[in-house]
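A protein chain is absent from this complex, but the other protein chains hold their places.
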Amino acid sequence: MPQVFITRRERFAASHRLARPDWNDAKNLEVFGKCSNPNGHGHNYELWVTVKGEQDPETSFVTDLSQLSRIIKEEVIDHLDHKNIDVDVSFMRGRLSSTENLCVAIWEQLEAPIKNLGCALHGVKVQETENNTAEYHGA
Amino acid sequence: MPQVFITRRERFAASHRLARPDWNDAKNLEVFGKCSNPNGHGHNYELWVTVKGEQDPETSFVTDLSQLSRIIKEEVIDHLDHKNIDVDVSFMRGRLSSTENLCVAIWEQLEAPIKNLGCALHGVKVQETENNTAEYHGA
Amino acid sequence: MPQVFITRRERFAASHRLARPDWNDAKNLEVFGKCSNPNGHGHNYELWVTVKGEQDPETSFVTDLSQLSRIIKEEVIDHLDHKNIDVDVSFMRGRLSSTENLCVAIWEQLEAPIKNLGCALHGVKVQETENNTAEYHGA
Amino acid sequence: MPQVFITRRERFAASHRLARPDWNDAKNLEVFGKCSNPNGHGHNYELWVTVKGEQDPETSFVTDLSQLSRIIKEEVIDHLDHKNIDVDVSFMRGRLSSTENLCVAIWEQLEAPIKNLGCALHGVKVQETENNTAEYHGA
Amino acid sequence: MPQVFITRRERFAASHRLARPDWNDAKNLEVFGKCSNPNGHGHNYELWVTVKGEQDPETSFVTDLSQLSRIIKEEVIDHLDHKNIDVDVSFMRGRLSSTENLCVAIWEQLEAPIKNLGCALHGVKVQETENNTAEYHGA
Partner (left out) sequence: MPQVFITRRERFAASHRLARPDWNDAKNLEVFGKCSNPNGHGHNYELWVTVKGEQDPETSFVTDLSQLSRIIKEEVIDHLDHKNIDVDVSFMRGRLSSTENLCVAIWEQLEAPIKNLGCALHGVKVQETENNTAEYHGA
């Protein structure tokens, strides 16, 4: 049966700092540059979650978009929006708040609940600025 | 020989309603929510058609974009733009006007004529709102 | 005291038809072109509401954006989103659903409640497509 | 002599928190909502600086855009980009980091140096999110 | 009678060079920087034309958008699109192809024909890149 892909965009505004706690500020500055500013900085992140699946014969939907949006809000956006990623977000604890790690962590948050919707998580894309984006398609 | 992908964006403004004729309004509202408003609603749809192929040795083109654009206009846009998808569009007859079904139907409209251009249809992406997109890559 | 301007963007997806009931289809087609399609069409409208005022000395706000957003939702978006403008929207009754008339009608919906917020409505801008926009600044 | 307007866009990624130090967290939450998150949040701010003036008879320029851009970078962007607005930015000291105050403070930073370029500052617009923008045209 | 503003966006792709013929390459480089590259460069220009007027009592239109678009195409876009501004465009002859001069020249092209439509030209805005825009409102 043919598969169709559905992508939902959501947004979150968050602050963060790139710095390893086992490095001093000079070392963090050398490696992470301005992203290691000790008092942090922030972004309007954009998130695109792509799922794939067969169409439901009754509704023609791959998935109910309102349920997909609800899951993304509950599992991801409510944790990240208007938060400090390094301090406030349990699923980022112990990880650097790089765009790469955000993609992987968001994938882990979403994989099971999206499977419960009856479709499969295909990709997680996070845009940090209009010039920088990361994308993850699972292990 | 290496393949290059070409994507052409087109747009159409159309109205529609998500509702099964064999369901009553209450059931349609329960499943399709505000998209089942009895008098309909509408969107500025954006459409991206991606083709792939080898480059022509004389022109370096995968395909002549003016011909690709003409085909998309004749086979898709002229049928959908400033129309009611549920009433006016022959290739959507008998199908719910979901973004998923639009992708599949547009694929069916374009697959043969694009093959006649000497390249292959690779993907059809339809954006219904800035937050919701569907994509289809064939059966 | 200096004035600052605040603009809030909202969106609504709606269907409509440009046609005068006292004209026949041929005459409507002659004047309104494809916008007079008998079964209608639709758009993702974007709306920018601009207010102006002095800053509150305690909060530095011209207005509380969450209240401004709530008013726009209650007075405008809830009436228009996922609706047929010509049939479902009480404040458009008896008016052609042109972008000009939408601007004026939205102004009328918002002028008093925004005054009650303690600031002044400055402009209403409605984008029908990425190429066509109307704007109104009051009588 | 006719005047022409020139607008330069720049961007900065910054973190901030809306909270009065003389209020407790509960009061700040009541007034500033999620923007008062104790550990802060952040945005990709977009800034549009508009100047006006007569055209130089030799170059036809209202102003040399590379000099205008340099001034905005030195006086504004270098202070705000990848910074915590509430802690790191001298010209925001003692002011709430609302979009209104950012507009006014950026105006104050730019008014004199742009006058030295031989044209006049006309407007400062700051977009905090795709839905929220503030604009200032001077006292 | 209240006035409404209508804005039409059009686009043109053109090449140009900023250089005075009475200056040598070194002097042009000093003043115009990389924009004086001897073999030229180019842009996807975006043009917004804003007209104002009272609404027609029969159609509710300030102006027929299809006629406004036709005038902009005939008087402006057909001259500039896929052209070299410095060589191919009669109404730019003898003027530096700066964004300022483009705005003024486009204003001159459009002022009379838009008056003939029964409304008034209000503004011409030309975007050269996503960061640089000029705007003109007449003498």
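Letters A, B, C, D and E mark the chains in the order given here, with residues in each chain numbered from 1 onward.
Here is the rule we go by: a contact is a pair of C-beta atoms (placed from the backbone, for glycine too) under 8 Å apart; a residue touches a chain by one contact, two chains touch by 3 or more.
Small disclaimer: the values here were computed from a predicted structure and weren't measured.
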What are the shown chains that the omitted chain is in contact with? A, B, E
Of B:Cys35, B:Val62, B:Cys103 or B:Val124, which residue touches the hidden chain? B:Val62
What is the set of chain B residues that contact the non-displayed chain in the whole complex? 2-10, 55, 58-62, 65-66, 69
Can you list, in ascending order, the chain A residues touching the missing chain? 20, 31-33, 95-96, 98-101, 103-104, 130-139
Logged for chain E, residues touching the omitted partner chain are 11, 13-16, 34-35, 37, 39-44, 81-84, 87-88, 129-130
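Simple rule for what comes next: only the chains that are shown with their structure count from here on.
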Counting hops between chains that touch, how far apart are chain A and chain E? 2
By mean Cα position, the chain sitting nearest the middle: C
So what angle, to the nearest 5 degrees, turns chain A so that its CA atoms land on those of chain B? 120
Would you kindly tell me how far, in whole Å, the mean C-alpha position of chain E lies from that of chain B? 34
Distance-wise, how many Å sit between the C-alpha centres of chain B and chain C, to the nearest whole number? 29
For chain D, what residues touch not just one other chain but two or more? 130
Spell out all pairs of chains that touch, sorted by label. A-B, A-D, B-C, C-D, C-E, D-E
